[in-house]
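Here the complex is missing one protein chain, while the rest keep their positions.
Per-chain residue numbering starts at 1, and chain names A and B are given in the order in which the chains are listed.
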Amino acid sequence: MVDCAEDIPKPAAVWRRALPIALLAASAGAFADFTWNFPEPVTPVAHETLKIHNEFMIIITVLFTVVFAIMIYSMVKHRRSSGHQAARFSGPRGALQWFWVLVPFAILLFIDFILMGIPAVHALMEMEDTQSRADMVLKVTGMQWKWQYEYPDSEIKFVSNLTTPADQIANADPKGENYLLEVDNPVVLPVGKKVRVLLTSTDVIHTWWVPQFGVKRDAIPGFLRETWLKIDQPGTYRGQCAELCGKGHGFMPVVVEAVPEADYLAWVEKRKSMQQAAASAGDRTWSKDELMAKGKEVYDKICATCHQPDGKGLPGAFPAIAGSKVVNQALFGADGKPARDSHVDRVMNGKPGTAMQAFKTTLNDVELAGVITFQRNSFGNQQGDMIQPAQIKALR
Amino acid sequence: MDIATRHPAEQHAAHPAGLLRWLTTTNHKEIGTLYLSFSLVMFFVGGLMILAVRAELFQPGLQLMRPELFNQLIGVHALVMIFAALMPAATGFANWMIPLMIGAPDMALPRLNNWGFWLLPPAALLLTMPFVLAFFGVGSGAIDTGWTFYAPLSIQGGMGIDFAIFAVHLLGISSIMGSINIIATIFNLRAPGMTLMKMPLFAWGWLITAFLLIATIPVLAGAVTMLLTDRHFGTHFFKAAGGGDPILFQHLFWFFGHPEVYILLLPVWGLIPHILSAFTRKPIYGYKAQVWSFVAIGVLSVIVWAHHFFTAGMPVPALIYFMFSTMSISLPLAVLFFCWIATMWRGSMSFETPMLFAVGFIVLFGIAGLTGLVLADVAADAQYHHSYFVVAHFHYALFAGGIMGVMAGVYYWLPKWTGRMYSETLGKWHFWLTVVSFNLTFMPQFFLGLAGMPRRIPDYALQFAEFNAISTVGAFILGLSQLLFAWNVVQCMRGSGQRAESRVWEGAQGLEWELPSPPPHHTWEVQPEVK
Partner (left out) sequence: MNPTPSMASPSPEPPSTRRLVVRLLLVVAAAFAFGWAMVPFYDVLCRVTGLNGKTPGFQAGGLAGAEAASRIDPTRTVTVEFTGTVMPGLPWDMRPLTASVDLHPGELQQVKYLVRNTSDHTIVGQAIPSVSPGQAAQYFHKLDCFCFRQQTLAPGESREMPLTFIVKPEIDRDIRQITLSYAFFNIEEPRREAR
């Protein structure tokens, strides 16, 4: 498994070690822990990007060194304390001086538009390539604060949530190896296939970024964007949302598992049957204990972020579940349907204009039935009733 | 034009005292002092906010604040530093120094000048008040979208956004008033014989800044007004639902936002050559080249804006255009660097605090310029964008390029303003602590960005821990070092320290050094003749 944290800079980046960085001296012993250049690239675009990045870093370091060497030479030599008398010139005089003045700019023009410009355009064309056909499509939808993935070819659709426990974030538990970079449902992609990635969002602008892919593209609500990737080695690749999207911005990682094609096809089959199983699981009758267990699992993963693990909410921002008026009312109205703004309606359809989303789009029947049952019978709420997955299904 | 006869030295004995004096003053020096003092206070306000943020980022995990407050602090930090610290500092310089440097008796529009300043404190209050209100349970706090106001996040947010929109309106009106005043002063009140091409570079830098301000601030005002109507009056400028477009907001914002960078930096670029010339005891090199570079940068700055959102997706020709137009800025900028170094070349240099800050500015701003050059490359930008690499880059531009330049100016002119010499020892301590801790703070952020840490996140993965810890330590040293600066300035204002001569620095050139230190309340009532 490849992990971003463990990457060693590519040989081309080794020159950077020569940079005299005083701040590193203090912790030279722990040097191996510092990742300080792009992580190991695994797509053609990322290889290209790392290559031009390293070249450009060399160019600007040379420019910096040359320019400021001249300046520092002057600062040492032309000091009043060493008795240097000031010259009086204020501009170039004569052809030779003009030549010396113009040469640096000719060099800079060359650097800008040839030395950097040509590789930059080359890399850009690679990044924006639409000429070669893609082997498959992955649709990524950004939502506050999770990613939804769709595989239109195989009708797979799932949501990927952060799984780092709240206790780790609150420093109550020791942090795991992939702290903040772990999800429940990673994206699985085949190695060596060109994947066309479509991006959109349902609320605000998010940005899908996996550093090892060299891919970063905005997901814009109401608009479609695309990019592509072709992963050349199996592994787990981790990234994050890169555009400020609200309070959960730091907590919506991207995890991609690249596997050989055979494994990918097996995963597709497994995922499909899981989706069917989840659909049919809703058909049987669940016991209250089963629902409560399922509900607690869902609550801790999804609801606790805002409503808090103790169900007390955050005054002024997120309402409490404990003693909530919405929760503590009848499941169904007189017509046998949930009333508007009742508990079931709120969980399934959300509250527009607030952070409370319509969870029927991201949770399945069992999860919804579980979490509703759990909320009604926890945190001091004692409704004693439950709702079956089949009832949820009928309401969809 | 004989200006002197327009301002007869009327003898008004009744000069309002105390607070009323400062509220009603129309004197360019007093207003300059107001701007500079306000700027210093807000510099510490914005600094405290970001120290809270850095403290939170010292270790992985959430220790001090919730993500909501974190998002508010980073946004208000930026707005305060840009609009309430750096811009007022430059305007303060302009008020104090442009009339003195071009031999004008005052600013052309003194009353406008007074209003321009007094819009600032209410605006600063609007920016910061939502924190206080939220503390008392009213609203959800200050603007939480970052300083960029990106829709639709800003459409979703609480009333802190409305406060920030009104604050931006007030700050914008204030800047426009200041700009009109500066343009009018430079065009109409120059001393006889001072042609535009004989004018001090500082005035030139500000002239271009003022034109950029009046051309771009109204666009920002329009954009945030649209945001306001989207938020409250059901319009759909930036909402896809009604056929609007969130990317339009980014175009409008950065049409202002990119020139804004040069608005913050041009006054400094104008000021640095004066300091270099004074402490090398040598004339400014390439005056005309620098003037034309200012003009070129001003023009280029309004045609490169889309490089701020390459990752939003654009057609390839647009990407190539914005990439190369952005790279083109390196040419006039290189002219400036060349002229600065050529001014130093074969001079007779001494390194008093203003010179130290000027040299520190050149080196560190060089890093900002060079990293800016690589950021222009679309493919590589895909990795840098929205990452800490960008954060480091623009702090090299705006702290090293902006604030350290302003500090060079303060040390350079403080003896002129107060008539007292600051403590050179403290000044040197301030410089070295600032330079070292600044690099300690921001150099690791380049590496964090390259390794893949997104900006604006309140908590981060374990692989970023070491560099973040170093950065936080640096930030606290940096913040505390600025107390030396404040102490030094306040001591001069209180009148302690050695008396300064009229020509404070032996190598300094320009009309301002013909006047006593401190200059009398009214100066150049008889305009000097410039040969």
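As a convention for this text, contacts are C-beta pairs under 8 Å (C-beta built on N, C-alpha and C of every residue); 3 or more make two chains touch, one makes a residue touch a chain.
Note that this is a predicted model, so its numbers are computed, not measured.
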| item | value |
| --- | --- |
| Option from A:Thr61, A:Asn185, A:Gln308 or A:Thr361 whose C-beta touches the chain left out | A:Thr361 |
| Residue among A:Lys270, A:Arg284 or A:Lys337 touching the omitted chain | A:Lys337 |
| Residues of subunit A in contact with the chain not shown | 130-134, 137, 139, 141, 150, 152-153, 196, 198, 200, 202-203, 221-226, 317, 337, 349-355, 357-358, 360-361, 396 |
| Where the unshown chain meets subunit B, residue by residue | 1, 6-7, 9-15, 26-27, 106, 108-111, 140, 156, 158, 176, 179-180, 183-184, 187-188, 214-223, 226, 231, 234, 237, 240-241, 243, 245, 247-248, 251-252, 255, 313-316, 318, 419, 518, 520-522 |
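In this text, only the chains that are shown with their structure count from here on.
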| item | value |
| --- | --- |
| Inter-centroid spacing, subunit B versus subunit A (mean Cα positions, whole Å) | 33 |
| Interface residues, subunit A side, partner subunit B - complex | 4-5, 21-23, 26-27, 30, 33-39, 45, 48-49, 52-53, 56-57, 60, 63-64, 67-68, 70-71, 74-75, 78-81, 84-91, 101, 104-105, 108-109, 112-113, 116-117, 120-121, 123-128, 168-171, 175, 177-181, 203-205, 207, 209, 211, 214-218, 220-223, 225-226, 238-251, 315-317 |
| Subunit B residues touching subunit A - in the complex, by the definition given at the top | 60-63, 66-68, 71, 134, 137, 140, 144-146, 150, 152-153, 156, 239-241, 245-247, 280-289, 309, 311-313, 316, 319-320, 323-324, 327-328, 330-331, 334-335, 337-338, 341, 344-351, 359, 362-363, 366-367, 370-371, 373-374, 377-380, 382-383, 385-387, 436, 439-440, 443-444, 447, 450-452, 454-463, 466-467, 470, 474, 507 |
